[in-house]
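Every protein chain but one is kept in place in this view of the complex.
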Amino acid sequence: MPRDQRRLDHLTWPEFKERVNRTAVIVPLGAVEQHGYHLPLGVDGQLPFHLALEAASRFPAMVAPPVWYGYKSQPRSGGGGRFPGTISLDGGTLTDIARDLIADLARQGQNAIVLLNGHMENTAFSGEGADLALRDRGAQAKVVLINWWEHVGPDVIDRLFPEGFPGWEAEHASLTETSLMAHFLPDLVLQDRLQQDEEFRPVPAYSVWPEPIGLVPESGVLYQATGASAAKGALLADHIAGEIVSILRAEFPDLAD
Amino acid sequence: MPRDQRRLDHLTWPEFKERVNRTAVIVPLGAVEQHGYHLPLGVDGQLPFHLALEAASRFPAMVAPPVWYGYKSQPRSGGGGRFPGTISLDGGTLTDIARDLIADLARQGQNAIVLLNGHMENTAFSGEGADLALRDRGAQAKVVLINWWEHVGPDVIDRLFPEGFPGWEAEHASLTETSLMAHFLPDLVLQDRLQQDEEFRPVPAYSVWPEPIGLVPESGVLYQATGASAAKGALLADHIAGEIVSILRAEFPDLAD
Amino acid sequence: MPRDQRRLDHLTWPEFKERVNRTAVIVPLGAVEQHGYHLPLGVDGQLPFHLALEAASRFPAMVAPPVWYGYKSQPRSGGGGRFPGTISLDGGTLTDIARDLIADLARQGQNAIVLLNGHMENTAFSGEGADLALRDRGAQAKVVLINWWEHVGPDVIDRLFPEGFPGWEAEHASLTETSLMAHFLPDLVLQDRLQQDEEFRPVPAYSVWPEPIGLVPESGVLYQATGASAAKGALLADHIAGEIVSILRAEFPDLAD
Amino acid sequence: MPRDQRRLDHLTWPEFKERVNRTAVIVPLGAVEQHGYHLPLGVDGQLPFHLALEAASRFPAMVAPPVWYGYKSQPRSGGGGRFPGTISLDGGTLTDIARDLIADLARQGQNAIVLLNGHMENTAFSGEGADLALRDRGAQAKVVLINWWEHVGPDVIDRLFPEGFPGWEAEHASLTETSLMAHFLPDLVLQDRLQQDEEFRPVPAYSVWPEPIGLVPESGVLYQATGASAAKGALLADHIAGEIVSILRAEFPDLAD
Amino acid sequence: MPRDQRRLDHLTWPEFKERVNRTAVIVPLGAVEQHGYHLPLGVDGQLPFHLALEAASRFPAMVAPPVWYGYKSQPRSGGGGRFPGTISLDGGTLTDIARDLIADLARQGQNAIVLLNGHMENTAFSGEGADLALRDRGAQAKVVLINWWEHVGPDVIDRLFPEGFPGWEAEHASLTETSLMAHFLPDLVLQDRLQQDEEFRPVPAYSVWPEPIGLVPESGVLYQATGASAAKGALLADHIAGEIVSILRAEFPDLAD
Partner (left out) sequence: MPRDQRRLDHLTWPEFKERVNRTAVIVPLGAVEQHGYHLPLGVDGQLPFHLALEAASRFPAMVAPPVWYGYKSQPRSGGGGRFPGTISLDGGTLTDIARDLIADLARQGQNAIVLLNGHMENTAFSGEGADLALRDRGAQAKVVLINWWEHVGPDVIDRLFPEGFPGWEAEHASLTETSLMAHFLPDLVLQDRLQQDEEFRPVPAYSVWPEPIGLVPESGVLYQATGASAAKGALLADHIAGEIVSILRAEFPDLAD
């Protein structure tokens, strides 16, 4: 593995010291969660990690080591704890991780902190961690929480889904995630196991505990991934990284070069 | 990045399902912590991660995504929160992470779980997580917690330190860690910044809060790293992986092939 | 106040005993949060409380006392902690409330439990409470979490918003909430303070801490409420209560008479 | 329901803003707990809620939405978890609720905060919440915790209990609570189910876990309620509200008009 | 210090093993809290410790090491955090201590557990610990919580207080505590510093945070201690130990010899 100076964990402490608060710190948040027959369990962390690296090529930023584990996968977003391989944290644990990391970065003078999230279920709990870091730990920081899929513009959606977009809840292990993985980590997409298109099954509109059996299709894929391609992934990656950079420029104007 | 079937996060969920409880799961525990002028902040996670992969080449095991962040670095083990770039979790947060991961693995039938730790300060808090997973979550699992440096035999020590071993507390960013990094991730060792040997300064024999200034040498290195080499790292890696595998064979005899 | 046998807190304990697990228990979840110049701070609890009563007229159910306070109001859903009168709980506190109530109901044999939520930000934290009640407290219960606004069908939306629907995020103190309040509690709608239509300002697509100043319009209303009416509220209430009852029938078929 | 400007949840946010720290905020604390054959489960919240409203008619104050749920009912105060319908929170949960509400009120400048408690078992845990709000959240507030039954003067006691007062521990669902309910919410007193006087059974002088069976009389009433009347309730309500107002005047002299 | 076989911490593990669940275990709960000019800070732990030893002379029981620290001293019981030397635990900490000790005793088969409490403010929090040990840890135990001062019968009160009893709230560092200390630990009573009788000042009937200045008399003694004597202490000790033994006989009849 070559040294990548965008990665915080590849830096020495004097290198970190030079960059602290002169660049943003991006913490990718992921999950270990089923992603169908053709994608690996680590997708939700790999995507924000690679998007963060791409953003860090365009804006001064250090990419912190990803938090690979996330909050419990929910059927409403196409996952669920009933699939083998979904390994999750409690909500309070994720909150505490976010709180601790933000507070400890702020302690050293790092003001500009970005949580780049790849797992829908992480949103509320990691956001609470940001709030507690500022309120209870006195962190002098500005924290931005970005869910990458919320920054795909309507024109890109139209290009990727000419027959209509099923909604992001259905986009689990489907066209966008598969394309992005095919772009960033092509060896991790098992093209031959990509299922024939299943009939679209809408996600439930309420939640039930204990998790019902059979809510999610057997494969774990809510919607078709067959149209996915590395080219579409490249388009998405470029677009999303651009949007992230726009946010960073807007929120941390002093850091923009 | 090629697909690595030893890595849990590279597997699809059906592949995980095939392996669950027919292989061990190894969770590397690290830290983001100063490692002198010549080693990067991520050493403490990278070493158990690569040692785990090496062990998984010799014993049926899945290597789970590392927990990159660890408990607060302490001067008594050569680190300390006063160095820029040391980004830590509270003790309770690390306990909860270990508890959640073990409990969620056990929920799916995974009995054989290994915490492979690369940061001395993680030991007590992650061990408490193991205890709570079994006691409070009812996890039906056997958890083994291994600190890799406790498995370097005296003859290897003698070969590496012909002039005498300063003790593992002093081995922070020093000969063993530098050699292992030079073996696993040579690009991440900045040989030209390796300091001339400092005079050995023993670690303090008691702890003080707030952390005193100047306890640790300015570089962050407690003892000489100049004798480090990739060859010594290869020797160490082979030896330690062998010891880990011996433990796995002894503790999980049913999994040994 | 007349005795209302749909209300759990109006029952004596022998009356509760007769009904326990022969009816569902619905716990309304609210918030104390700004709702513009014309609606009171208690809207988010009053709406699920009255919808629950309406549902309990059509399906055997006891309506438990509302949890009036909710998770911190967020700008992304039109609220925010910067408005006076927004009084909130931490995420962990809300999780614990939901966990305790579910577990204590289940302890007495109540299996059918519904959280009827009126505040978007409560969703994840109260859902975690449901999960913990079942997992950590051993609650033998089936818990259903319903956000009322997710059950307004597209044809109703079309009738209410002939000029296009701005999305539920914008529907804070706007047409639907104002209409429902005008139906259930007309004295609490200050018609004369209803603002002229502001230009629609879309909610932000990412979150920032500390909460930015000026994200939400000065009034606290994201979108026009001027088309609101008690008649539209009656339509909505009837429709939503019907949807809730459909869910109860589907999830608790043994209780349906 | 008419708009009641004493109720915080009936106010709009600009109305709240006008009153903040120019009036006290009273938070009623209740419980959902058995109250014999003739009183409903919600007594412990209704009484402080109505007493707070009465006090707010005499002293500038906003009555916040009640915390309907309280700490686990104990046999020593005539309740107990063995009765159906007793639905309780853990001690830590109640502490966190009190801490969060006080801290969030203080954040907006509200200094004068009253917890008006109707359930003996809430006392210690809600008091701890007050302490933590000030100490850990830095709330700049003065918090007063009042148990209403501790403010019934000896002459009133003598008038109500000419044959001798059994002690407040025995006054569970008995004369005072029944009279106050008959005054505030007469429809919620089931006069025909009021039991003939049972022989007085003193409450136990120590606590046992698990809760013993049969400690509390079968009805749940420790002492006679047959002498209760709306007239006595009116007397009590007037007296207690007067005492509360005296405390408010003494503790918040700047607010008294 | 001679070996005292009533003390659990004086036993070897095989001796403990012989006694486990064939005797009760009594855990004294204390506090470090001001006790006037003439009594030491440790009174609240010493009294239940010595009463427990006395009870263990009459009933088969092991006296566990005291929990010397207790919940925050409150003005309503004559103490308060404003006096130097009052060193307290949070409520949650005391709950966790009680929970852990009960659960760990029960784990080894010890069913009969007594919390003998000497500090009024500990009651609710240690009781919650007992509840959680049974509910959340599955402890198979019967826990009895005794406040020693609640077991002084009216005839003893009459003998000790011929001029009338001020109530236990006022009995802080006063006649009963001073007499018991004079009996058990006479060297720790500084007779020469015993103040002349102050005029009785009743304890407040509600609580205020932050703790008001001057609520408690300057000495810290609420009521006269001048009538105290070792003889009265001997009478009290004998009486209370007898009452404790009566409770133990009633609650643990199988252990009574």
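Quick notes
Each chain carries a letter (A, B, C, D and E) given by its place in the written order, and its residues are counted from 1.
Simple rule for what comes next: contacts are C-beta pairs under 8 Å (C-beta built on N, C-alpha and C of every residue); 3 or more make two chains touch, one makes a residue touch a chain.
Everything numeric here is computed off the predicted structure, so don't read it as measured data.
Which of E:Leu11, E:Leu215, E:Ala230 or E:Leu255 touches the hidden chain is settled by the complete complex: it is E:Leu11. Considering the full assembly, B:Phe125 is the residue among B:Phe49, B:Phe125 or B:Tyr223 that touches the omitted chain.
When the full complex is taken into account, the listed residue touching the unshown chain is B:Glu150, out of B:Glu18, B:Glu150 or B:Asp187. Screening E:Leu190, E:Ala205, E:Ala231 or E:Ala250 against the full complex identifies E:Leu190 as the residue touching the chain left out. On the side of subunit B, touch with the chain left out of the figure occurs at residues 71-72, 74, 90-92, 95, 121, 123-125, 127-128, 130-134, 142-147, 150-151, 205-210, 247, 251.
Summarising the interface, subunit E meets the missing chain with residues 1-3, 7-14, 16-17, 20, 30, 32, 34-42, 45-46, 64-69, 81, 83-90, 92-93, 96-97, 100-101, 104-105, 107-108, 185, 187-188, 190, 193, 220.
Basically, only the chains that are shown with their structure count from here on.
In summary, the chains found to touch both subunit A and subunit D are C. Each step here moves to a touching chain, and the least such steps from subunit C to subunit D number 1. With centres defined as mean CA coordinates, subunit D is found 55 Å away from subunit B. Averaged C-alpha coordinates give centres for subunit D and subunit E that are 29 Å from one another. The multi-chain contact residues of subunit B, meaning those touching 2 or more other chains, are 136.
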